[in-house]
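Mind having a look at this structure? Questions to follow.
Only one protein chain is missing from this complex, and each of the others stays in its spot.
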């Protein structure tokens, strides 16, 4: 009997990503309840209005403009091309998502990603300050790309987090140099769960950010929050022009309404982070070092190749990078659909190896 | 009691568009059934594979490449920017969707929409032939935009249809001048239901087309069918680069699987067309002329303004254009969610006016 | 002896365009005089400064920003992409240069050319007003390209001219709808010579225009005059970004200095117009109708094919369009380098035919 369960587990347990399953039951329920209502398209339905209101309230920012898009790359390219003037670029960590895993989407809109060295995925304030100071003291700058905004993500590509102090420092540099700060929140629910930074902090410290749903239990959906009222107001036109406007915008409204109800997004983030934390302890207890020490739902242990092969039979996870002949960094992700039993099983198998 | 029902009807009956409701029950069911399965992202799941196979089979074109996108503008801009070389434009009817209602999405990819006069929304073969002949006899053509492909939609923006003979003629002109033909099928289920053109005809006569789901009972989704194996193979990269790649690609796979099962898409198209046909007869019986005579799910009667005002209290529909001081062309759309009772009610009210 | 001269003439007399020769002697002289001076690049030399000052003075617009570019298409694409926001298009006559003979350069910058019917090349104020009124009353306009500026040329592609009254009316419509007006002046020296519109009128009535040099005796060069101080100030960056910034910007400065000295540009324009006027009279005297009645240096007679063939042996000119089986519209252009003897010879041969 236990043997059989094992067999099933071999097929079933995936830590491959945080978008392995469909929607959280609360979200799916809301979609079903509203399915037959005749509603206007393109985000002009009451569910979008209500979800936007809940987001503004959660951010403590009643004047914020909130818009919904379907995915992360789409959101990044639309925000960035809205904020930048033609000859400007976006400053980002060299490991930032926009610089590495968006297939050139930003450049397709005509703008350079101006990459700076990072620390475990984070763009540090002194690095940013130094870059800007050097740029504005360069006499040839008229022939260079102008820094027009700053992009960071929280958590970063490596699951690491800015402290509130660091975010305040990045924000201060941006304001000193009059550059809008955009925070990519594809995994923000985990970021909120694991750091001392809150939605009102984000609303206060940056000019635009988004609360990601795709990687936290929605079928799809990212909520862009524009807190700086002075920013370009063409955003909705650009969503349409870039092919990002959903005819049945209600789907985003209904999902985000459920996501915001009773702080579901935060509950999902907390669970993912807690489960990942248990995995992290198990890796360390086993003596496996961490490629990057992440406080969120992505964990990057360095595995002996033998252990990696053994685990592969029972669990899905991602190869991150080869460390040396005998060791490989891998990524285990917890997801809204990860059960405590999934985590128990993996920890048990790690201990038995 | 009947009075109360009337009250409810006043709020409820919408002929405003074909995307007023969520998904068809069969489609929603498939999404729920598969919701918890852990699956790979970006369209590499078995539901996408199976749906693609069903589409290839329905088209009688086993070698076709099938890809899923989430919306019409996104599909048009991705297909067109994939097919064209940099200095080429897309030839289209001046009333074509890409020329009128996509917020400049095609131009944003760097390409001109080369507009030609149409007949009730249709780009006729002789007009196309004449344009191409004139272009290639122009000695200044090196300074002009080169026609690089042809775009038509079936049904057109006005719900009109190409006959098979007309489509064959358009296709023949395209092949003579070596231009790929792309058919926008945002409402193709209705087009298939109301004309003698079949999916295998489309596979045979054009190079790329899409089967639209958003306007025929899916939450969202368009299935692009690339039948010409010689075309640019960068399509998947461009989906990603344009922000159109869904992390949970399974949603498209599962929906299209349901859509293709037992020819559900055709059943939906037929029902919409039949209901619209009943409306058309009622308009004509009332003596209201048609702005354009559409054979599909969009109907464009010209209403006396008094009648329009009266109907507005009970039904949602779209103002199309002012015809004269006393008359207005409007659009009534049937949708997958339109019931026969909805149609009965509207016809009854028309007769009573 | 006369026979020999005829032989030479056969090879020599070109009315093919207004850019058949190099530079006017006064212009070339200025280039030679300044050739060895060591000067800063990119337009920061004293000749550019002095030429800009002369242009501002000639326009009676001391606060205008003046920038130099090398060619017409480059100028049009740089001005238009500077003025428009991402989701906006440029309204132009369907026969306008930007819509017909710039190989899609405007669309390459991501913007639609929104074409309107014209009258002999001119975009008339009532047509423009009607278009704008219709656009702003369209409830679907959020899905459409927004008109963001208006482009006209003076003279037009057909050599026709706006009257001052017409230009004032076009300008008034633009101001009413808050759209910048851009006047393409590729052949403006002829336009100034043949109409009652002056440089100060242009400075007063439009927001940006350019004074074309390439087609009026410079080696190359167009002087953009930005009279509306509220416009986007990124212009110089965009020149660079679009590859239009000349390292040896002095070449533009020195040429325009000569061009503005003693109103040389106007003298050239007047001579071209006078010579073209003599040709026009000769065509009409011969009973050859005009395809378009142009008041400037381009003339479009409709020739019997026999006469066309006979003239071809001795003169270069451009085939414009076939009118019927026996007649063809052609274009004869006068240029700064056209001599009165060239004109005499052509008129003599026309009379003898």
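By letter and in written order, the chains are A, B and C; residue numbering begins at 1 in each of them.
Convention: contacts are C-beta pairs under 8 Å (C-beta built on N, C-alpha and C of every residue); 3 or more make two chains touch, one makes a residue touch a chain.
Small disclaimer: the values here were computed from a predicted structure and weren't measured.
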Contact set of the excluded chain (shown chains only): A, B, C
Residue of C:41, C:200, C:229 or C:326 in touch with the missing chain, whole complex considered: C:41
Touching residue (missing chain; options A:37, A:107, A:129 or A:234): A:107
Touching residue (missing chain; options C:26, C:198 or C:241): C:241
On chain B, residues whose C-beta touches the chain left out of the figure: 42, 81-82, 85-87, 110, 142-143, 146, 232, 234, 236-238, 240-241
Chain A residues touching the omitted chain (full complex): 86-89, 100-104, 107-108, 110-113, 115, 139-140, 142-145, 319
Hidden partner chain, residues of chain C it touches: 12-14, 16-17, 19-23, 28, 31-32, 34-41, 70-78, 102-105, 108, 214-215, 219-220, 237, 240-248, 250-251, 316, 337
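Following the convention adopted for this analysis, only the chains that are shown with their structure count from here on.
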Chain copies touching (chain B, chain C) - same or different residues, decided at half shared: same
Centroid-based (C-alpha) most distant chain relative to chain C: A
Centroid distance [mean C-alpha coordinates] between chain B and chain A, Å: 34
Cα-centroid distance, chain B relative to chain C, in whole angstrom: 43
Residues of chain C touching at least two other chains: 86-87, 110, 142-143
